[in-house]
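For this view, one protein chain was removed and the others were kept in their places.
Lettered A and B in written order, each chain numbered from 1.
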Amino acid sequence: MDARGLADQLRPLLGDDAIITDHQRLRTYECDGLTHHKVTPALVVLAETTAHVAAVVRACAAAGVPFVARGSGTGLSGGALPHADGVLIVMSRMREILEIDRANQRAVVEPGVINLQLTRAAQPQGYYYAPDPSSQQICSIGGNVAENSGGAHCLKYGFTTNHVTGLELVTPAGEVVQIGGKAVDAPGYDLLGAIVGSEGTLGIATKVTVRLTRTPEAVRTLLSAFPHTDQAGAAVSAIIGAGVIPAAIEMMDALAIEAAEAAVHCGYPGGAGAVLIVELDGPAAEVAHQFDEVEGFCRDNGAFEIRIAADDVERALFWKGRKSAFAAVGRISPDYIVQDGVIPRTALPEVLRRIAAISDEAGVRVANVFHAGDGNLHPLVLFDAAVPGESHRAEQVSGAIVDLCIEYGGSITGEHGVGSDKAKYMPRMFSDDDLDTMQLVRCAFDPSSISNPGKIFPTPRLCGEVPGRHKGAHPLADAGLAEVF
Amino acid sequence: MGDVIMEELGAATKGHAVGATEADAVDSMPTHWVAQPDSTEQTAAVMRVAANHDLAVVVRGSGTKLTWGARPHRVDLVLDTTRMNAVVEHAAGDLIVVVGAGQRLDDLQAALSGPGQWLGVDPARRGTIGGLVATAATGPTRHLHGPVRDLLIGVTFVRADGVVARSGGKVVKNVAGYDVGKLLTGSFGTLGVITQAAFRLHPLPQARRWVSVPITHPDGIPTLVQQVVHSQLVPTAVELDRPATGGATLCLLLEGFPPGVESRTAEALDLMGTGATAGDDAPGWWGAEPVADGEVLLKLTHEIAGLAHLLTALDDVCAATGLPAHVRGSVGVGAVTVGLAGVADAQALARWVTSLRERASSFGGTVVVLETPGDFKADLDVWGPVGGLPLMRAVKRQFDPENRLAPGRFVGGI
Partner (left out) sequence: MAHPDRAGGPASAMTGTLGTDAPLSLAPVPPGEPAFDDHRPPAAALVADCVHCGFCLPTCPTYALWGEEMDSPRGRIYLMGEGLEGEPMTPAMVEHFDACLGCMACVTACPSGVRYDKLIEATRAQVERRFERPKADRALRAAIFALFPHPRRLRLMRGPLRLHQSSGLSRRLRKSGVLQRISPTLAAMEALAPTLGRAEHVPERTPAQGQRRGTVGMLLGCVQREFFPGVNAATARVLAAEGFDVIAPAAQGCCGALSAHNGRETEAQGFARALIDEFDRARVDAVVVNSAGCGSAMKEYAELLAEDPAYAERAQRFAEGVRDISEFLHERGAVAPRHPLPVTIAYHDACHLGHAQGVRTQPRELLCGIPGLQLREIADADLCCGSAGIYNILNPVAARELGDRKAANVLQVKAQLLVTANPGCLMQVASSVERSGGRVALAHTVEVIDASIRGLSVETLGASPTSIPQTASNDSAK
C-alpha cells in the first residue's frame, strides 16, 4: 500500500478534515523555513491526539511508508521537508498547554504549542520558558525538541535538551512510550538526551515536560555601537574574561544592521560597523554590578555609542532588529542562504576576517548576525537567483564558511540542525566511524528507517548490520545491494 | 589461552597489562586481567583483543564507584583508565576543557583554577572524569550549574568492537548529529569506554557564602524549600541535611560578585528566618555522603514539590522496618542520597526498598540502591522500574550486541 492508500484507511479514524490529498493543498506543505528544498508529500495528516499520531505511524510502519513530522514549519535545515512517497504528519493542531506546575517548576505541553505562547502562559506565575529561538513567536515546542533549539539566551540558560525532563514518544513502530517525567535523573540510559536534537528521526514527541525558569528579578540590556567587529569582539572577550556570564550577547555587522533597519526601523546607531546587544539578568544587586563592568568594557574597547534600555518597551525595540534579522534580509536581497556554523568564541575576529575575504573574492555579500557569547555564527549569504551563476557562487561561499568553522574546531550547526540541508557536510566534521556509531542509535529506535529518513546522515546505514568483526562477506554486499563501510 | 590473551593485552598497551589479583575484583566478582592503556588508540587495541576473545569488560578509574549498580555477572578484563590522565586542551578564553577520562577530578579542578575556572560538578566521591560521566555523578552545585550531562559537550569513546567514535565537539553550541555523549552519561560503562571528554566550564566565583538554618518542625522543610526555590536568590546549591536522629538543616550556597553576594545573603537570612546564620565555610556535612561504613547508600529522586511526600514516605517505611534513614542532598532539584543504618540482612533491605518504591508515585521519583555491605545486593533489584526499557535494550543491542560491557550491571539486567 502506498501513502495515498493510507488516506482511505485513516479517514474513518481521523476525520475528513484531518486528511489532505488535494494536490494544491499538499503543495503548501512542500517546504519549511528553508525554501531551497521543496518536496510535495504524498499525503498530509493533521493529528489532534496522541492516538491519532500512533495510528498514523502504525499504518505507515505496516505499509513501509516513510513519515515526517512537522510543527510550525519554520525550521531552517529542512527537517520538516516531506518525503515524496511519504506522509507528512502535521502537529500544529496539538497545541494545548496541559499544565503549568509552578511548585515543581514544570510545564506539560502538546508539541504544537508555540514557544512564546508557553512563556506567556507561565509569566503570570513568575516563570518563563528559557530557550528562546528568534522564531519563538511561531516555532513549536515539538520542533524545538527535534532540533534542540537554542536562542539568544542559551549561553546562560542552555538549550532545549537542558530543559526537557520528560516526553511521551510515539516510536517509529507506532508504540506510545513515556520517558522521564517531572523528576530528574531517571535511572537508565538518557533516552531524552538522544531524542532531543534527533530531528524527528527517532519518533514523534506527543507530549513534552519542560523545566520552567524563574523570571529574573532584574534584566538590564544595553546596545553598544562599535566602528568595527574587531572592537566589538574584544569587548566580548573582556566581558567573558571578567567572569561575567551575560544572559545574551548578540552581534550584528553593518550589512545586517542595514537590513534590520529597513525592516523594522529599530533605529540602531548610524554608521556602526558592529552593534552589540548585551543582556544581563539575575538578582538585582548582581546585575547592577555586572552591568557597570559591561558598560566599562564596551567603552574601553571603542564603543562610540551606548544605549541602556530604560524599560521593557525599549528593551523589546533593541531586540526587534536582531530577532527580525533573517527575514529582514529579504528586503535588501532577493535571495539568501543562512548558515549556522559555530567556532570557538576566541576565534571570532579572525574568522570574521576570513569570511570577509571569502565574500570579497567571490563577489558575494555576507551579512553577519551571531551569538557572540558562544561563537554561533549566522552568516547570511546574499544573492539574486535571477542572475546567472550567482546561486552557485553563493552555495560555494556557504560551503567555504562551513569548512572554516570545522577548520577552527567548531561545528557545522549550532542550532538549526542538519536536516537535509547540511547532511552533505557531516562527513567533513565526523569520520565514517563517528557517523556509523551515531546511526546505531537510529537503528535502535527505527530499524525500518521510516522516521524522517534521509535527514542528518548522507549515507544511511542498514540496520541489522552487526558492528564489529564480520565472518565473510555480508549477503547484501555479496548481492551488490549494499556497501560495507 | 590465558597466555595468548595476556600477551595480546601486553602488546596492545605496550607492556601495561597484568594478571588480576583479589584487589581487582569488581563488586566481589573476581576478574582475570587488568589492562592500562594510555591513549584512545591503545584502548581501541585492548577492546579489539577483548572482542576477539569474547571477554567481558568493566572500566575502572579510581574505583570509587565500582560497587555501584548491580553486580555484573561476568568480568574477565578490567580496563584501567588512570594512565589517560592528561588535560588535552584547556581553552580558557572559550571556557572549555578537553581531558582524558583517567584524569582525577581533583587534579583537573586544580589545573583549571589557575585561570580562575572550574568544572561545575562537586560530587562526594572524587574519582576520575570517566567515572564522573559514566555514573552521572551529582553534587550540590548542580542546582545552578546542572547535572554532568549538561556540562559535557563532546566525548571520545571506544565501542565494544574496538571502533573509536566521537560525538559532539569542543564548542558549547553544537547540534550536529546525535548527542551520544548524553547516552553515555550515566550508562555505567555498558555502551562504550570513554577515553576523552570535553566540558564547558564556569568562572570561579569571586565571593561565596553559606547560609544555614536549623529546622525544628518537620513540616517546615518542604515549605522553606519551596520559598527558596521560587525566590530571587539564585543559589548555587540548596542542600538539606536530615539525620535519622532528628533535627534538620537547610543550607544555601550563594556565589557571585561580592556586592551581589552580600545583598543576597541578607535576603537569604531574612527569608530563612530565626536561627539562620551565614558563614564563609561550608558546614561539615556539606557534599559528603550520609553513610558510615557498613551502611547502605541509596539515591532518591523526587519532584521538587514532592519533598513532603518523600519525607513522609521515608518516615513511614523507616518506622515500619525499624531502620533509621539519614537524608542529605539537593532538594531544590529533587536528587538526594539516603544512608540506611542497621540493616541486618538482604531481606530487610529488600523489604525497605520495596515498601518505599510502593510509595514512589506519591513523590514522583525513583529509589536506587547504590552501595550495600557484603552480599546484600545479590537478589535485590537495585535499580527499580524504569520507563522505556525496551528502547534501552535496543540501544544496548546496537552498541554491544555480544553483551560484553559490564553485563548485568545496569537497569533491567542490561
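Just so it is clear, a contact is a pair of C-beta atoms (placed from the backbone, for glycine too) under 8 Å apart; a residue touches a chain by one contact, two chains touch by 3 or more.
Note that the coordinates shown come from a computational prediction; the quantities given were computed from them, not determined experimentally.
J.: Among the chains you can see, which ones touch the chain that has been omitted?
T.: Within the full complex, the chain left out of view touches A.
J.: Out of A:21, A:396 or A:448, point to the residue that touches the absent chain in the complete complex.
T.: Only one of A:21, A:396 or A:448 touches the chain omitted from view, namely A:21.
J.: Looking at the whole complex, which of A:58, A:228 or A:331 touches the chain that is not displayed?
T.: A:331
J.: For the full complex, which residue in A:50, A:74 or A:339 touches the chain that was left out?
T.: A:74
J.: List the subunit A residues touching the unshown chain?
T.: Subunit A touches the missing chain through residues 4, 7, 16-17, 19-25, 27-29, 31-33, 35, 46, 48, 72-74, 90, 92-93, 95, 112, 114, 116-117, 135, 137-139, 263-264, 324, 326-328, 330-331, 334.
Everything that follows uses one rule, which is that only the chains that are shown with their structure count from here on.
J.: Based only on mean CA positions, could you tell me how far subunit A sits from subunit B in angstrom?
T.: 30
J.: Going by the contact rule set out above, which residues of subunit B touch subunit A in the complex?
T.: 51-52, 91, 93-96, 116, 136, 138, 146-147, 149-150, 159-167, 169-183, 185-187, 191, 202-206, 226, 229-230, 232-234, 256-257, 259-260, 262-264, 299, 301-306, 333-335, 364-366, 368, 383-384, 386-392, 394-399, 401-402, 410-412
J.: Taking the complex as given, what residues does subunit A use to touch subunit B?
T.: Subunit A reaches subunit B through residues 101-106, 126, 147-148, 150, 154-155, 158-159, 161-162, 171, 177-194, 196-198, 214, 216-217, 237, 240-241, 243, 245, 282-290, 342-346, 371, 374-376, 409-418, 422, 426, 429-431, 433-438, 440-445, 456, 466-469.
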